[in-house]
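With one protein chain withheld, the remaining protein chains of the complex are depicted in position.
Showing subunit A:
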Amino acid sequence: MSLLTVKELTKSYQSGKVAVDYLSFTLNKGECLGLVGESGCGKSTLARCLLRIEPINSGSIYFNNEPIESLNGRQLYSYRKKLQIVFQNPLAALNPKLKIKDSLVDPYLEYAKELNLSYFSFTSKAAFVKQLLEAVELPSSLADRYPHEISGGQQQRVTIARAISIEPELIVLDEPTASLDVISQRAVLTLLTELRETLNLSYLFISHDLAAVNQMCQRILVMKEGHLIDEFNRRDLFDNERHAYTKELISIY
């Protein structure tokens, strides 16, 4: 069953550069879909278009079979409470002047009235924050720290905790491990896989790291210069039918 369907999405910037060109794909419920490509191929732009923080030129986006590309303002509200994003640089994604606990409860407080959490439960702010930190394997003592007082891996876990706090259906992971060292990368990837199973999430995993994508995802898309050039199941990664560019990516690893 499809959760997110993108049809013929096109996005170009004012300078005339086409970042995403006529892109179509489907993301099924409960799956982790990988999106691989080199820097500047339009991966992050696609993520921003899906979040509806960048206007799109043409095409359509369906979420749970409802078109969301023309919604605005309040109409987006019910869509956004089912979608979260984790960015590449966790330090930029956390307000340096707010304590971890205050950053964590942001999405929940906004959607509290319409949410019906099954895994977490909100009894008090402190208890909720503790639950969230435990879910991402962080000590609850971090709640009173500022973002710059904890390590990069911990920061990224906090942004993941924030993303899962409202139990969304889809999380867009925009290169979530790119700014971490190898050991933290692996730990974060393992955590993400576990969370997907416990919380019944779907991921759109955007990365330039084919190894990570191969570890995480069931299906993989390959993007180059705004075009979708290859789409395959993980087990077909080393298949002979793969696009020349995919083979080139494989040969690098």
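As a convention for this text, contacts are C-beta pairs under 8 Å (C-beta built on N, C-alpha and C of every residue); 3 or more make two chains touch, one makes a residue touch a chain; residues count from 1.
Operating definition for what follows: contacts and distances are computed from a predicted model.
A.B. asks: With one chain of the assembly withheld, which option in "Purine-binding chemotaxis protein CheW", "NADH-quinone oxidoreductase subunit L", "Fe-S cluster assembly protein SufD" or "Nickel transporter permease NikC" matches that chain's UniProt protein name?
C.D. replies: When "Purine-binding chemotaxis protein CheW", "NADH-quinone oxidoreductase subunit L", "Fe-S cluster assembly protein SufD" or "Nickel transporter permease NikC" are compared with UniProt, the left-out chain turns out to be "Nickel transporter permease NikC".
A.B. asks: Specify the residue from the set A:V36, A:I61, A:I85 or A:L132 that touches the hidden chain.
C.D. replies: Candidates A:V36, A:I61, A:I85 or A:L132; residue touching the omitted chain: A:I85.
A.B. asks: Among A:K7, A:R145, A:R186 or A:H227, which residue is in contact with the omitted chain in the full complex?
C.D. replies: A:R145
A.B. asks: Which parts of subunit A are in contact with the chain that was left out?
C.D. replies: That gives, for subunit A, the contact residues 51, 53, 76-77, 80-81, 83-85, 87, 89, 92-98, 102-103, 106-107, 110-111, 141, 144-146, 148-149, 159, 162.
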